[in-house]
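My structure is below; once you've seen it, I'll send some questions.
Omission of a single protein chain aside, the complex is shown with its protein chains in their original locations.
Up next, subunit A:
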Amino acid sequence: MIRRKGRLRRQLIIAGSASATVADLVRGLWHASGGRRWMIPLVVFLCSLGVILTLAAGVEALAPFIYSIF
């Protein structure tokens, strides 16, 4: 039987592991052929946005503030 974690705890784990995924992406773009290093800031921005949205989904009290920012 899988023990279910609370929603916030799940979102925090997801956000905590995001850095490894972003690092993978940045590394891939840095070494990519065809001069795609210019995409790194865009990717980092989009990923950061994704992490914030993921966290917002887990912290209901935070959601109104985050949605007012965007």
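By definition in this document, a residue touches a chain if its C-beta (ideal position, glycine included) is under 8 Å from a C-beta of that chain, and two chains touch if they have at least 3 such contacts; residues count from 1.
In the analysis below, contacts and distances are computed from a predicted model.
The listed choices are "Carbamoyl transferase", "Oxidase", "Fatty acid hydroxylase family protein" or "Deoxyribose-phosphate aldolase"; the UniProt protein name belonging to the chain that is not shown reads "Carbamoyl transferase".
Against the chain not shown here, subunit A presents residues 1-3, 5, 9-11, 13-18, 20-21, 24-25, 28-29, 36, 39, 42-43, 46-47, 49-50, 53-54.
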